[in-house]
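Structure provided below as structure tokens; questions to follow.
Only one protein chain is missing; all other protein chains are in place.
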Amino acid sequence: MRIAYVVPGPMSKGPMGASEMRRREALLNGWAFAGTEVVVVDVPDGPASIESAYEEAMSVPATVERIMACQRDGFDAAIIGCFGDPGLEAARELATIPVIGPCEASLLLAAGLGHKFSVLTIFDSLIAGQEMLAVRAGVRDKLASVRATNIPVLDLMKDPGATKKRLVDVARACVEEDRADAFLFGCMTMSFLDMGDEVSAAVGAPAVNAGRAALKHAEMLVSMGLSHSKKAYPLPPKMAAGQSFETLRVA
Amino acid sequence: MRIAYVVPGPMSKGPMGASEMRRREALLNGWAFAGTEVVVVDVPDGPASIESAYEEAMSVPATVERIMACQRDGFDAAIIGCFGDPGLEAARELATIPVIGPCEASLLLAAGLGHKFSVLTIFDSLIAGQEMLAVRAGVRDKLASVRATNIPVLDLMKDPGATKKRLVDVARACVEEDRADAFLFGCMTMSFLDMGDEVSAAVGAPAVNAGRAALKHAEMLVSMGLSHSKKAYPLPPKMAAGQSFETLRVA
Amino acid sequence: MRIAYVVPGPMSKGPMGASEMRRREALLNGWAFAGTEVVVVDVPDGPASIESAYEEAMSVPATVERIMACQRDGFDAAIIGCFGDPGLEAARELATIPVIGPCEASLLLAAGLGHKFSVLTIFDSLIAGQEMLAVRAGVRDKLASVRATNIPVLDLMKDPGATKKRLVDVARACVEEDRADAFLFGCMTMSFLDMGDEVSAAVGAPAVNAGRAALKHAEMLVSMGLSHSKKAYPLPPKMAAGQSFETLRVA
Amino acid sequence: MRIAYVVPGPMSKGPMGASEMRRREALLNGWAFAGTEVVVVDVPDGPASIESAYEEAMSVPATVERIMACQRDGFDAAIIGCFGDPGLEAARELATIPVIGPCEASLLLAAGLGHKFSVLTIFDSLIAGQEMLAVRAGVRDKLASVRATNIPVLDLMKDPGATKKRLVDVARACVEEDRADAFLFGCMTMSFLDMGDEVSAAVGAPAVNAGRAALKHAEMLVSMGLSHSKKAYPLPPKMAAGQSFETLRVA
Amino acid sequence: MRIAYVVPGPMSKGPMGASEMRRREALLNGWAFAGTEVVVVDVPDGPASIESAYEEAMSVPATVERIMACQRDGFDAAIIGCFGDPGLEAARELATIPVIGPCEASLLLAAGLGHKFSVLTIFDSLIAGQEMLAVRAGVRDKLASVRATNIPVLDLMKDPGATKKRLVDVARACVEEDRADAFLFGCMTMSFLDMGDEVSAAVGAPAVNAGRAALKHAEMLVSMGLSHSKKAYPLPPKMAAGQSFETLRVA
Partner (left out) sequence: MRIAYVVPGPMSKGPMGASEMRRREALLNGWAFAGTEVVVVDVPDGPASIESAYEEAMSVPATVERIMACQRDGFDAAIIGCFGDPGLEAARELATIPVIGPCEASLLLAAGLGHKFSVLTIFDSLIAGQEMLAVRAGVRDKLASVRATNIPVLDLMKDPGATKKRLVDVARACVEEDRADAFLFGCMTMSFLDMGDEVSAAVGAPAVNAGRAALKHAEMLVSMGLSHSKKAYPLPPKMAAGQSFETLRVA
């Protein structure tokens, strides 16, 4: 099967660049089941990283269009490459192939690992939004806490040692103070640091890599012949009535 | 005080046109307290109406930019002119003047009228989204039901008699079958039909006009010197670190 | 419009006296929209202040009777002048004019300012009751915490400097420890200290004055032609069957 | 042990009269464990029956005073003789002997009989209030439904056959349509009809008599040497500071 | 009435032995109402004590068989002698006499003592399970906290002074840090230490003895002629279709 991993911003034009996209693609293909090919793509314009509701909103139109292009190109599933799952509902309305949000996928995975789990996020300002995403995923009762590392996304890779230390400290607080049985990396850049095993070993609880969880979720759905319900995410009524995708936008 | 009512689509270019904008402006000014001036504006491009998550997502970037322009122009508050409250969180991050969502404002108003209330929406496909908006507003426990009229937004004004009959039928089902004590019009076009008093009288329960509720909420906040909390909706971290609004978008 | 603010105790006979009633009346009229007149009245007997369920219960019969008198006297709305909203449901059963509870009104207002808010109350013994009032208002999920100042109501005005310091300390704990985005003064005497702007500035989060919120809520409803739902608060069945208000009490 | 059953209205002066009080007293003593004596008392003035929030509020001050008199007279516990548990929190603040609300006691009992239970109430207008009482008792998740018989309290005893038929019909709807495993009589007059066994047999699910449940709850607490927590229901602060009960009321 | 207290393990063969069974029987009979006889029995094989889900699971088949034998022997009710209520649902399916779980019974009792209560359990590893038991009992909203003493069951009686000190410390933390109004001993061995009055006095909040609460619950149900609902706990379908209890197990 072929799976598109769609970065909801112009990563190839930003500080991380195309090389980071290739690095992530290699990691994803290394995590995949035999027979799965993952391709990482980005969008022509949008935010450099998503750390606010405004940047998230700015990313959605281009991301949805890119997902539709992936469907036309024959991909079997598309993963939205941001933990905020930007455009998840919009893309599911338009697409028939499974559209995977790493947040939803990893929350549902973490929910099965114990009684409660925690999410490590970037900034304190994102905590309330993460809690709402847990409500949307239906697993709010399983969420022990959301705690922030307060390291900006674009700085996470600058000093890996310092980042790992912070991740361990925050994860440990989740486990020891908030009674989390497991935790997950609530940011794709944090996940692609691929430090899960080390942090997990240091803390003594399972760590969920959101990128890897999204990939497994996509493989699971494609393998089962399932996709999101069109009862839940129907085509926009104007398109169901015959209007084209392109004419939805009036200018 | 001066309040901007921002239509999150290019209404002046669509079938309703600038005359409908003027009609709504007149209604809003008629509902306002003495001393309030309301101006209705729209955005240069976007959806003709918002009946899906995709159309909502498409509307946000231009709407947020328009709200920021209103703040620069000295408006005291901005109302987002769609019941889905598109861009509410994004706009609040950037703006310091109160940004009002008609859905949030009318849900909070309806919550105080009795034990439970219902929302009349456009399509069955919007029910789950409306329930999530009630969760976000914090009043999910007060929501008796969401029921759809299944008349497209752009058709609501075509046959006012038929529309009113449908509104009465649906509202009555909310009151009699779902035990709603009050109901609200979960669509701005539905609200600006200004049929609340008649539907309320027919059904025997209070009807909340979402446009009018949003206006009163805006007047209330401005009059009290309050705005949304910047603890809840902080400036995007990149802007807090000195980056300009314009450079958030990379292209 | 004319709005009655009904103190549910014999304030004019107590230590605060009629002069405090006049001071509150002046504040309320200063906060009102142009065209609104507020009159502060009290009741002939009852508790000196309400700091327990028993004192609250003791206050209700006279308060409801006073509200009915206000309706007969042509007031457009009545505000119950205690944050416990004593008699709210009973008064709404009998009255057709809007009856406003400052607690309900300010909880619904605070719910719209951010993700979570806190309530500052008088005594630790009132915390559980305040939580139940948030359940009744339907916004329990928005309540970050209730914290007490532990200064008796009748002592709040004795040393304004000390009171303000305590308010700042408690509000800061709500914001910093409980993640509240906003807070409200859960006591009318606390609200009428009119220290909201100073406490808000010190803490860095919006402060809701419950008296002012109740006034705005009343003005909003009257301006919209709305009142509480008689589906939710029907006339007592014996009165619906023809019995007079006076004969409900058997002695 | 000696238990007072306090009717929160002047029943001896009303249509039911002192004979009904003696009949209830006989039933209660018949249900009691060996060694328990129950005495039924009423209050000098108040509502003829409680079918609204206003009548409930009107009943509280006299009822609390009567309970305090019972404590002074050496009773080991007091039951509030109305299913709305009027004055429960106020009385518990003042009393050290257990004060039992039949609603709370029977909800907690019914919660242990199966997965869900229903409450039979008098009027549709009381349903929302009953739901709130289930929230207060902490067992809202166990409540399948509240359904009304719509027979006024004072008419329940007029045609016992018709009343029984209505009780069976409503209870059956709870079991068959709402999936209740058990049901309870949400009115003392309904409970003292003593038709539980017959209605239970007709419907095929256990029926809880609220008067009997309150009695057993009182006996249980006294037998265990327990009473309500004074952490939860502390003495009014003014009394804790030395003021007498009598001086709480200013007139 | 005759009540069986069924220890779900072979206590007579273990370190506590038959003498501890007799000691508990004496305590139970001392707590009982006049006319109640309690007999303590155990099962032929199973865990020495129950401190894990596995030990609980291991205990159920023999315990259910023992309860059925008690029913055949004419007991009026059976109490499962472990705070995890092992086999409660299974036994209720088969039995018609009331089957009482001390956890359910004491949670429902504690729920009526104040706004919130806490549970003292044995190990931190049991906290999540206790929370789920509160969900099952329907009183999760009343649970302030579960805190562990971290003294193994079989060591609780070794140094009563040290145990009492630990109980006081943990109960105090529940009351002072978690705002519990009452607390209960979430372990039968802890309950049969019979230290409730001392711990309660030290902490200043009511303490519920789970064994005594279970007994009172059993007496209450038998006295009222009630048992668990067979709608909720029906006979296994194969037995309803004629198969015998013995043939349910295939070997």
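Quick notes on this structure:
Residue numbering begins at 1 within each chain, and the chains themselves are lettered A, B, C, D and E in the order written.
We adopt the following convention: a contact is a pair of C-beta atoms (placed from the backbone, for glycine too) under 8 Å apart; a residue touches a chain by one contact, two chains touch by 3 or more.
Computed from a prediction, not measured in an experiment: that's the story for all the values here.
Within the full complex, the chain left out of the display contacts the shown chains A, B, D, E. Considering E:Glu93, E:Asp141 or E:Asp181, the position touching the chain not shown turns out to be E:Glu93 (whole complex). Interface note: of E:Met21, E:Val64, E:Leu193 or E:Val222, the residue touching the hidden chain in the full complex is E:Val64.
Within the entire complex, the positions of chain B that touch the omitted partner chain are 127-128, 131.
Residues of chain E that touch the chain left out of the display are 9-10, 13-14, 44-48, 51-58, 60-61, 64, 87, 89-91, 93-94, 123, 125, 128-129, 132, 135-136, 152, 232-238, 248-251. Although one chain is not drawn, its touching partners on chain D can still be listed: residues 115-116, 179.
Here is the rule we use: only the chains that are shown with their structure count from here on.
The fewest steps needed to get from chain A to chain D, moving only between touching chains, is 2.
The angle needed to superpose chain A on chain C by their Cα atoms is 120 degrees, rounded to the nearest 5.
Computed from the mean C-alpha positions, the centre of chain C lies at a distance of 45 Å from the centre of chain E.
With centres taken as mean Cα positions, chain E sits 28 Å from chain D. Shared interface positions of chain E, defined as residues touching 2 or more other chains, are 115-116. Because contacts link the chains in a way that matches no line, ring, star or complete pattern, their graph is best described as other. Of all possible chain pairs, the ones that touch are A-B, A-C, A-E, B-C, B-D, C-D, C-E, D-E.
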